[in-house]
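What follows is a set of notes on a single structure, which appears directly below.
Of the protein chains in this complex, one is absent; all others appear in place.
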Amino acid sequence: MQRYSGFGLAKHALSHHENWQRQWRNPTPKKRYDVIVIGGGGHGLATAYYLAKNHGITNVAVLEKGWLGGGNTARNTTIVRSNYLWDESARLYDHSLDLWKGLSQDLNYNVMFSQRGVMNLGHTLQDMRDIQRRVHANRLNGVDSEVILADQIKEIVPIIDTSKSARYPILGASWQKTAGVARHDAVAWGYARAADALGVDILQNTEVTGFKIRDGQVYGVHTNRGDIESKTIGCVTAGNSGVVAKMAGLKLPLESHPLQALVSEPLKPVLDTVVMSNHVHGYISQSDKGDLVIGAGINGYLGYGQRGSYTTVEHTLQAIVEMFPIFSRVRMNRQWGGIVDTCADACPILSKTKVKGLFFNCGWGTGGFKATPGSGHVFAASLAKGEMHPIAAPFSIDRFNTGALVDEHGAAGVAH
Amino acid sequence: MFYIHCPYCDEYRDEEEFAPKGQAHIARPEDPETCSDEEWGAYLFFRDNPRGIHHELWVHAIGCRKFFNITRNSASYAILETYRMGEQPRFSAEHPEGEPAEHGAAVNVVDEAGRVAGQEGVKA
Amino acid sequence: MSQSNQPNRLRQGGRIERARTLDFTFNGKRYQGHAGDTLASALLANGVDVVNRSFKYSRPRGIVAAGAEEPNALVQLGSTEAAQVPNVRATQQALFEGLTAQSTNGWPNVQRDVMSLVGKLGGRFMPPGFYYKTFMAPASMWMTYEKVIRKGAGLGRSPMENDPDSYDHLNQHCDLLVVGAGPAGLAAALTAARAGARVILCDEQEEMGGSLLASRELLDDQPAAQWAERVIDELAENDKVTLLPRTTANGYHDHHFVTLHERRTEHLGETAPRVDGYRSSRSRMHRVRAGQVLLATGAHERPLVYGNNDVPGNLVAGAVSTYIRRYGVVPGNKLVLSVSNDHAYRAALDWDEAGREVVAIVDARRQPDGELVEQARARGIRIIEGSAVLEAKGDKRVDGARVAAIDTAAFRVTGQAEVLECDTIASSGGYSPVIHLASHTGARPTWDDTLLGFVPSLVKGVHAAGSARGVHDLAEGLADGASKASEALAALGKSASAIEPPRADVIREGQACALYQVPHEKPTLRAPKQFVDMQNDVTAAAVELATREGFESIEHVKRYTALGFGTDQGKLGNINGMAIAARCLGRSIPEVGTTVFRPNYTPVTFGAIVGRHCRDLFDPERYTALHQWHVEQGAEFEDVGQWKRPWYFPRKVNGKLETMAEAVARESLAVRTGVGILDASTLGKIDIQGPDAREFLGRVYTNKWAKLAPGRVRYGLMCKDDGMLMDDGTTSCLGENHFLMTTTTGGAAGVMEWLELWHQTEWPELQVYFTSVTDHWATMTVTGPEARKLLSEITDIDLDKEQFKFMDWRNGKVADVPARVFRISFTGELAYEINVQANYALHVWKTLFEHGKKYDLTPYGTETMHVLRAEKGLIIAGQDTDGSVTPEDLGMFWAVGYDKPFQWIGKRALTRPDTARKDRKQFVGLRPVDPTVVLEEGAHIVVDKDQPIPMDMLGHVTSSYYSPNLKSGFALAVIKGGRDRMGETLHVPMPDGQAHEVEVVSPVFIDPKGERQHV
Partner (left out) sequence: MSDITYGQVATFNTHPEAAIPSESPLSVAFNQISVSTPAPAVNHASGVRLEEKAFLGHLILRGGAIVLDEAVRKVLGISLPGQPLGLALDESGERSVQWLSPDEWLLIVPGGEEFEVEQRLRDALGDAHYAIVDASGGQTLVSLEGEKARELLMKSTNYDVHPSNFPVGKAVSVVFAKSSLILRRPAEDRYELVLRRSFADYLYRWILDAGAEYGIGVQR
């Protein structure tokens, strides 16, 4: 792998950038792999990378039906935080946050992880109870988190309206200083480049059309580029997981919904942290390019169309302008949608299935991007060992039968 | 922003008046006590989640407050039909072009008897 | 009418009002223009070349286009802080008196920009994706690097003061929405209007008419604009037609829901002017539901991609014609036109007619032969065939064009270059239909090899006409508009015969050739910068580099280079970029991908999307019938859902307002020792009638209802089928077949829908009706030891404790008003809930206070209510429960009907392995060992306070207060295996490292036998 560095960049500049290498190969599929990862988004590529790096399993294929990183990895609002309520999810997301901290160096690819802090606002007394509950739990779990009140919020974000006359005045917030944002595309590309360098075959435009299953054991897939065999297959297909599961005769406890986001025109820096409000429902940060990146709500109907309802955008901007009245004259540039696979408890599925050798990593709902390194890391370990990693174990499909849900939205209210 | 034909109000109304309530035709098991944990889990949580034709339960929340079903393509968002509780769809994954009317009852004819029937004697 | 100060203004022509001169300021300098100008045309008239600096390299930039596709001329508008608008496209901003604008980038100013040095020197160190490849070491420095990078971010700036303007919405419905009032759109609208259809016609420009306003062609032997005026007049007369100029269709949503953004006042001033004391909304969003939609959105001309094609003085050819013919402005003196098609020859003809010099037309085709080519030849204009402009010369303004023969197929320069002296280079590489709206619907456009452009794919009900689908000829476009409109109406079952279009000359045009990037003698990576996307400084070299690095999908190329991510969404650059990527990859354009557009077509003010749903009207405030009294008494309010509920009633004591703690202590003591009163009207109330009402209750509640007699009340728990508590409340038996259910305040709407869901989908055979009566009844809770005495003074109901027991209800009069009185208690004290028709509530309430004076009747709010109920161990659903709590977890076995015949909702789930666990979190009380301690709600409970982090948490404090009655803090909590831990001492660690010691106790702190409520 060609190492990236400031010095290298200068050297390439002198040769008019004519000597840059491909960041990943465009290989032809082999007949057989030790592990197949279906889905070339952030989670799938991270899974492949950690399989190769941590477990020495390099005979791995990542099958991507379109272009890598083209699903929710390319469509999210890039927030990274780990202040989840329940022990199980806090462990998972905090593990991820730890990996984020050294990710650029690990991958030799600047994913621009910017720890500018994330605050979740509370507007009612019950909001504040929930926030306190979450922050207390975070602290005892070793997750960075604190409660701040309106004055402190105003100090960190001077342009926010904390006046008492607001319809839902801001009472306080939970504040995770070490949380932040990252450059979404770079995460996929960085993992792809690093995995490729370790020998992983990234097969784009390769769509799985069916599974080869014999006696309850998976042994390969059919694709538009021919059959590929492997006795260990991890499906990391986010919004399309239900469709993939059906090919294996499985039903999953999730539904795929549209989730929208939008950006303003680029502005000179005016907002340095991430501000989220579940009560008035909107969240916002400003990218390094200057766009205000704004997350909208999820629609309640099934949707694979990568677009949602316009009213959701209206409600989101109403919330944003309520919190930041100065943005009323700023203009919205673009909106888009992703397909989020959501479980009833707003927690993911990292699980074996009834089909031996076939594993699923899905159901991340609105929280997938931040989990990318952690999800890939524990899922790789699970595929390598054939047993779920301890951090992944609570997120089995079986919990929907036993009742052992990890109910994040029931308790914390903040799922993004 | 869907435009939905309410089979009870018998006109198209904006999506803002409606609320989606998940997959249609999920009947509660007749005898819950004899269900295994898996069967009960399936009833509570496991859904078809198809990309394509989907039958879903909606309620005309601001309007007549009636629940009804929609056959909709979850990829194109095209609505193929709406039908009342107790009626069967004409369009399905097996019959994307629709079955002949006599096979399904989802015809939006509003008559006195139909309205009463819509309220009585039906099962999800 | 002096024009001496506008050097590029022609003496005549154009549609501007020459009699109206307008002053404006750009970058601190004053200029003049005319009514009818855009800021761009006025700047060009005044000879202003550099209007901005580029985003990444800080290169000087001028105006390139004349409409929405303009990538460079972004300005910051506004003379005051509150009126600032960032990133306004000068080509779309009408000039008004006093307009004040600044370049978006450039420091200290746009002429001498310090950053341009960085751009010049550092440009080559900033290939696409350079930031992914550096700033990684040391890891701790990234936040510092990022600060520096962020300094260079952004275009314009946000205002720092609140918006003085307002915005509104108008919901519209029509049979046919026509987007674009050019030739095809006008013909379509006229066809539909004459057929009697409801039509909306919108157009983004200041004036309707589109290309007809600057057309050289005649219609019915008159200037085309005159035909447009006649049509618009006819449409304006028709009351089924809504004409919306200055209105951009910015988003196409499902099922023909289109948002039209009407700029109502932006042409009048920087803030909306006041008329008759009323300030109009600055802009208005029309939320249109159309039966059918016809897109007559025209086409955008593609510039050619050549070296230094961004130097001011480089324009697209059509823009040159527009400025000359529509605005009477000729943006230079000596023109070189570089083209791949006939259509663009018009620019040279217009330039020539304006009396300026056409140095040459450089045509990439070997033997151009259309009518316009012949006209140019006939005028003696030099035509250089088989050639193109390789490179512009000049720094802040074009001063020459290097021209050479090229081989477009082989992508190389074949001849010796010649430098033509000129100050303007106009180029045209063909025309891209404006397919944005069609592609918002999710339909992927398809490439047409003859048209050399993407044409829209159309979902059912959407039609395209004219240039928007590649029909560029005027006569054909008019006919196309008319016939597509009649097709659209036919789809609605309405007949409309297409209008007879006006007579137009057919101009024979030769076939265009495919040319996107012009080859250069040097390879692309070494050639002078050839810009593809000017706003984001994306060059042909960047696209090539991206493909070399393995970014092969056009989506990857776009993301890696930022191509098309500007505020223009790549209207000029996307297809050129795709063509370059295709060339580098040796593929065809459609093989590289398609082009996808998302709303908005052009950026839309947040305010316009928000509408009036802000500030006082952001969200409904729900009031009870007693709201006025609460306000007058100085209550503090708590937001509970949308309700405003009194939180506490601070009194002035010794001239000082009580704190909440003081008020709550006083209110709590009053209820325990005297009498207090609560406005409980927000509780949900549902009237249930029917022979199967009782059976229905038995199915949705966990407990039994078979034997509740009329006159009696019972508390019930409602679960979902996963066994988790959903809501609670009391239900009264009003008659054998008649019940009144109450719900929590927040749960009211949800419970109502829940009942209907089960009735309509599962048990339609049950004869029962549910009707919400929440708003009909006002509910006042009179509670405390003196409650009976007080109430007895103003009621005819026999309050004798044997006649009217706890959990009974009675009818009667209270303060002469018919009332239903329920003897239920949420405080543990003697309590009466008085329900009266809401219109009479204030009278009853005030009468209670008249009589209550001697008992010191004390109004209390939600905070005191919470304290009092917590002392009794009564839960609040949603506070003490969170969707993961069963009735058994709460220890409410008495409210679970295990042997009811029907398998009620929630029962089955209770026996699942996890739900049946013995060590689930259970509801208990906590008593801090130190009575002065009030635990923090949400704090967690551990066994070993010295355990290192992560600690094993047993559960958390759900409710915690100071009790003036217990003279101690106390709390409710859920704790793993809590019921088996009674008497144990546990710990509550706090952020300061200390831990509070607590004893696990029963959740009932006061009157465990319930004697007080039974008195």
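Should a chain be cited, it is by its letter among A, B and C, assigned in written order, with residues numbered from 1 in that chain.
Keep in mind that, in the parts below, a contact is a pair of C-beta atoms (placed from the backbone, for glycine too) under 8 Å apart; a residue touches a chain by one contact, two chains touch by 3 or more.
The model shown is predicted, which means the values in this text are computed figures rather than measured ones.
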Thinking of the complex as a whole, which visible chains are touched by the chain that is not shown?
-> B, C
Write down which of C:273, C:523, C:620 or C:634 is the residue touching the left-out chain.
-> C:620
Looking at C:80, C:111, C:144 or C:171, which residue reaches the missing chain?
-> C:171
Chain not shown: contacting residue from C:7, C:273 or C:691 = C:691
In the whole complex, of C:64, C:193, C:489 or C:836, the residue touching the missing chain would be C:836
Touching the absent chain in the whole complex: find that residue among C:333, C:767 or C:911.
-> C:767
Logged for chain B, residues touching the omitted partner chain are 8-11, 13-14, 16-17, 62-66, 110, 112, 115-116, 118-119
Given the full complex, what residues of chain C touch the hidden partner chain?
-> 168-173, 198, 276, 278, 280-281, 287, 289, 612-613, 616-617, 619-625, 627-628, 631-632, 643, 682, 687, 689-691, 710, 734-738, 767, 769, 771-778, 811-813, 815-818, 820, 836-843
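Going forward, only the chains that are shown with their structure count from here on.
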Quick one: report the Å distance separating chain A from chain B, using the average Cα coordinate of each chain.
-> 33
Specify, in ascending order, the residues of chain C that touch 2 or more different other chains.
-> 253-254, 257, 442, 722, 909, 912-913
Interface hub residues of chain B, defined as touching at least two other chains | 1-2, 21, 37, 40-41, 44, 76-77
Complex contact set, residues of chain C against chain A | 55, 83-87, 124-125, 127, 130-137, 139, 142-143, 146, 149-151, 153-163, 165, 167, 251, 253-254, 257, 259, 287, 440, 442, 525-526, 541, 545, 548-553, 555-556, 559-560, 562, 565, 567, 569, 598-600, 603-607, 609-611, 613-616, 618-619, 621, 638-640, 722-724, 878-879, 882-884, 909, 912-915, 936-940, 942, 949-951, 953, 956, 989, 991
Parts of chain B lying in touch with chain C, wherever the complex brings them together | 1-3, 14, 21, 27-28, 31-33, 35, 37, 40-41, 43-44, 57, 59, 61, 65-67, 76-79, 85-86, 119-124
In the complex formed with chain B, which residues of chain A make contact?
-> 240, 242-243, 246, 251-256, 299-305, 307, 309-311, 343-344, 400-402
